[in-house]
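Removed: one protein chain of the complex. Kept in place: all other protein chains.
Labels for the chains are A and B, by order of writing; each one numbers its residues from 1.
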Amino acid sequence: MSDNKKKWFTLNLNSKHKQTSSSCGCGKTSGGCNSHQPKKEELSNDAFFEAAVDASIGDERHKDGFDQVFDVKMDRRSAFKKLTASLLIGAGAAASCTSVTSSSESKEKAQIDWEEQFKGNYKLMDDKEKSATVDRLVRSYQLRTGKNINMSSKNAEEDVLFGYAFNISKCQGYMDCVSACVEENNQDRNSEMQYIRIHEMKDGKGFNFNEADDNYYHEVPAEGHFYMGTQCFHCDNPPCVEVCPVQATWREEDGLVVVDYDWCVGCRYCMAACPYDGRRFNWSKPEVPEEEINKNQHYLGNRMRKKGVMEKCTFCVQRSRAGKNPACVEACPTGARIFGNLLDPNSTIRWVLENKKVFRLKEDLGTEPKFWYFMD
Amino acid sequence: MSASLSSRRSFIKKMAATAAMTAAATMFPGIVFASEQLAGVPEGSLDWKKGPCRFCGVGCGILVGVENGKAVAVKGDPNSSVNKGLLCVKGYHQIMCIQAKDRLEHALVKKNGTYVKTPINEALDIVANKMKETIEKHGKDSVAMYTSGQSTIPEGYVASKFMKGAIGTNNLDCNARLCMASAVAGFLTTFGADEPMGCYEDFDYADYYITWGNNMAEMHPVLFSRMLEEKNRRGAKIIDFATRTTRSSMAADRSILFEPQTDLAVGNAICYEIINNGWVNKSFVEKYCNFSKGLTKMGYGLEDKYKFKDKPTKINFEDYKAFLEDYSPEKVSKLTKVSVKDIKYLAAIYGDPNKKVMSLWCMGVNQHTRGTWMNNIIYNIHLLTGKISEPGNSPFSLTGQPSACGTAREVGTFTHKLPKGVVMNPKHRAKAAKIWKVPVEKIPSKPTYHATEMFRAVDRGDIKFIWTQAVNPLVSLPRTSRFRPGMEKESCFVVVSDVFPTPTSDVADVILPASWHIEKSGLYGNSERRTQHWDQMVEGPGETTPDAWMFIEVAKRMGYGDLFPYSKENHVEEIYNEYRQFHAGKKHEMAPLEVLKKESGAIWPYVDGKSTQWRFNAKYDPACSNGEEFHFYGKPDGKAVIWQRPYEPAPEMPDNEYPFWLNTGRVIEHWHTGSMTRRIPVLHKAMPHAYVEFHPDDAAALGIRNGAKVKVSSRRGSCILPASINERGLPTKGQIFVPFFDENMLINDVTLDAFCPISKEPDYKKCAVKVEKV
């Protein structure tokens, strides 16, 4: 397609704008950052603002490049026009900053979007830059909705390695964990995204995932069946991290495998690489009703995502780094889920690993998941 | 009960049904109960008429069952969204007080030291003549009127028109000065518009209810029942922040105690935490808030003729943040006796954007020598986090009296107020003059005496004639030890309109027999801006007359009859319709009388047939006109003010000679000075007399046992009371608590008449006393 061709062409090193990484700076699948080809088009302030909002974090009004590229047939001219939206932020922000007529709010919005567009990979940021990006995101949310959120960029603590254990005998299939996870992590309600899957399997057939049912809806526990749950296992040797072409996902010091939603390009290679179906993709713009939004967020965790990025269980990084149990652990009424610090020799997770007969799924793949199963 | 009943059997049946409903009501939540009521207890020949309750500021809707002209039953009005059919112990028994044997049925005039029964017209002649005489001899400002937050709206309106429009003096104040003035000053300084911006429906949405120094379980029981219901149903949490442990603390999820007066410091510490933890809703503060500071070290109003005017200066956010550096939780923890953990816990609740918080306060914050400041500080917390004017997020200033909002604040029966606006503003005077049809020069432009100062003036002899109505100042004023001899002086002619004899009527020269609540028609306005109307339900005994009509009669005798062209049968309606004109407009429109007669009240502003439940929020309030999401239209630039207010100590703190803090307040069984509730046998038996609460360690140190008589004395007076240890409430060490309903144990002889310099509201909660065994 013509747009793809554009993409190849524009990975050009004649960039006037310095970027900290050689890969694409914007989180869009819409054909890359065209900042290398300055296209000076004269647009009114309103259009500037529109363009700025268009490509901003969490744009709300127009279709973005994903649909344009894959769904819509259009001629080269209009496609090109739309694809330079990214570029226009730069020119537009510069113009609107100096303009007298646009309000200080839209100037600020454009400023935030400009800075967010060109920030580097979160992994490479120092603490100051991290808190700066968090402040920008909080501010952007306030400007857009007038509501306040708490976003944290807390780093991993030393001597902490998170581990998880799941008691198959205890799980009764209540799915309270699934519900709590969806609410805590601001997941898309339209596509009913769930990080956790609870599998109902027939007794006597072992772990037969082919015949497991994760979408049952009847009284539980049902006779002759048992239940177990899967989610991202936060492997210590994660295949998803290896295959990411842009290094948008990585394993943190405390063992959590996280995704930077602003860096992810949405290629879904990691989704293919994960042997446990741990990762989820936003095929459409994620929407959560206003009253249900969890406003205590973390940059790497439950902040509002946009269309076309990956997400997954983060062991509720916004909770666990503060010392709280993840939402699923807290919600489980039977106490089937156990969470803790693997490096603490006195923790309950260590006791489980040492005293119960634990196993992990697909050990032979060498992914070293930090999620063990056991039975009473 | 008299014998004029249909049949004893059916009456007993009805009584039993009512008693069962009463008992059931105290056990089950009102919501279930209401539908059972509607399902029907056999009505018989009872005529049920609706109205608001006579007592507290919650303003529950009641239905009074009248049979053969006698009120025989009370039940909650299931159609009222306030109480949904539930009442409290005072509400259910209120009509019993009119059966009291010593009811004032005739006018009494003091002749040669004894009270002589006089026909009402003669008594009114005497009053009018004395008033005219005093004005001629000593000038307009020698006569004064002291009305009430329990007066109906027409009564307040007529009093205001009479004093300010007809006679031309600003010597009109009311007892709401003693309860809500600080709240009013808080509203006006922060928002420019009086009265809460939320409504009771906030209870249904809030996740946290934080009470600041008030005991809602006893003082606003039906609202507390609603909070408990939400606690059970939704897991909402109640946090009690007070100076002593009360029934509210025992039902709360957490009880945090603080040292008296230091709520100022804790409030500022919470603001410090909010700013320093990044919980400020920056875009809300930038768009909708200004910063200001006022004068400090203002004194306490202890001297006669004390005058104070605040001078605001504009500051910015950085100044405010720098000011709060002195109020970090670590720094204030020792002074306030609140742990750093608890302060951070409170701050985290306000700072968590997921949680909806309702702050509730009443007398603990208002009856405070820095009450205006404390109101400002609570609003600061809600403005910094943007938690205001939306369902569930609500700083809610609760009102104590049934119509302090409706009458005192909205009609403006204060020395400086008019029904719309203030006397100092020529435009407001012009509007009043137009509606009242008086020359604008008649309305005086300078305020004269607020409540405390008014009685000081009586004591000094500056006021020679005072008329009190629906109020009992010689039990309810602070430092009654000074004001009682003052009112007994020959120099002052005292007229008292009341339903029962009280210590105030004991010093009166003329006692006028007033109609009780349901013996007249009227309107009240409660805490959530709801105006409620009731029609007269029964005839009053003897020559009892509605207060409004007595004012009108005196006015006629003084030659102002043409200003009060109302008919006796219909004066309430006519007055209300005249009064409505003052508030026309989207910001304060009052509902028309037909709506009030049909519905169980309507909230103002009543615009286009709908009550405005949340003000200042463009989504709910049609008065918002500047296109922004929030418009604080009380202020000219549409922005609310965050006030920088410091902590200042109380005027009289415990020392070696007087080592205890004295805190006064109420109990659930009795209303204010007890003139009505102590005449209700059930309530009187439940709580026959006042007492003084001690902490057990203090009592042990003094060798005092439960029930022992002790003498509580201050530099002003003393009072003898029985001790109460570990009974209803538990003060902290070094503090005692006395309820003020008992006229035989007059604790206000002991209290101090210091007041907040801005609002002029006295502080009943803090003075220094000593305790001795008797």
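Here, a residue touches a chain if its C-beta (ideal position, glycine included) is under 8 Å from a C-beta of that chain, and two chains touch if they have at least 3 such contacts.
The criterion applied here is as follows: contacts and distances are computed from a predicted model.
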When you check the chain that is not on display against UniProt, which of "Succinyl-CoA synthetase, alpha subunit", "GMC family oxidoreductase", "Cytochrome C" or "biotin carboxylase" does it turn out to be?
"Cytochrome C"
Given the contact definition stated above, which residue among A:175, A:201, A:300 or A:317 touches the chain not shown here?
A:175
Contact partner of the left-out chain, one of B:341, B:598 or B:733
B:341
Contacting the left-out chain in the complete assembly, out of B:49, B:110, B:254 or B:416:
B:254
In the complete complex, which positions of chain A touch the hidden chain?
157-161, 165, 167, 170, 172-176, 178-179, 182, 191-194, 198, 214-222, 236-237, 242, 320-325, 329-330, 332-335, 338-349, 351-353, 355-356, 368, 370, 374, 376
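Everything below uses one rule, namely that only the chains that are shown with their structure count from here on.
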Can you give the whole-Å distance between the Cα centres of chain A and chain B?
54
Provide the residue numbers of chain B that touch chain A in the complex, in ascending order.
278-284, 351-354, 385-386, 629
List of chain A residues in touch with chain B within their complex:
139, 142-143, 146-150, 294-296
